[in-house]
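Scroll down for the structure; my scribbles are underneath it.
What you see is the complex with one protein chain gone and the rest in place.
Showing chain A:
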Amino acid sequence: MERQPDARRHPHGRIVLWLGALVIGMFGFGFALVPLYELYCQVAGIPTVDQQRALNVQAAAGTGEVAEDRWVTVRFDTTVHPSLPWAVESQERSMRVQPGEMHEVIFVASNRSSRAVTGQAVPTVIPWRANDFFNKTECFCFQKQTLEGGERREMPLRFVVSPALPDEVTYVTLSYNIMRLDDTVAKVTE
């Protein structure tokens, strides 16, 4: 209209374009947080589930002598997701073990529904810094488990607590979250 165009200022379109690019860039950044988060976990030393598995195997291979003068209490805990019609219990609630010694504990899983259901156990070790020193040599959590309708199965867990476990740790809790694997999730994990 009558307004004098100010020569120093940019056309509207160019600023809108820049801001639009910023918006799209930030939308992309949201997705980029997925790999960035993984990278951050690596740098900060927080292992992902896969890396934890590899660490376990690696550390387990190196166990040699038994720490005769040390006892650690290992407690077992299971939580079954409500969508999974299973009951899972360990035969022993807790064990006193010596670091370096191999132990076995049986978990009993039963399918309370009449159909075959597949589930996957995801382990967590508490306290977190004990994570690297708790080595599972055999675990039902390494694979997905399919139970037929009404089936009851004994699933073994074999583990060694590494003698390198920090001295102040006297209790270790192994907690399993057992989740249902339906078709969509099963495809991803394969």
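Just so it is clear, contacts are C-beta pairs under 8 Å (C-beta built on N, C-alpha and C of every residue); 3 or more make two chains touch, one makes a residue touch a chain; residues count from 1.
In this section, contacts and distances are computed from a predicted model.
Participant: For the chain not present in this complex, what protein name does its UniProt entry give, out of "Energy-coupling factor transport system permease protein", "Iron-sulfur cluster-binding protein", "Methylamine utilisation protein MauE domain-containing protein" or "cytochrome-c oxidase"?
Facilitator: The missing chain's protein name, per its UniProt entry, is "cytochrome-c oxidase".
Participant: Could you tell which one of A:Leu19, A:Ile106 or A:Ala164 touches the chain left off the display?
Facilitator: If we include the chain that is not displayed, A:Leu19 is the one touching it.
Participant: Where does chain A touch the missing chain, residue by residue?
Facilitator: The missing chain touches chain A at positions 1-4, 6, 9-10, 12, 15-16, 19-20, 22-31, 33-34, 37, 44-46, 48-50, 83, 120, 122, 128, 177, 179-181, 184-185, 187-189.
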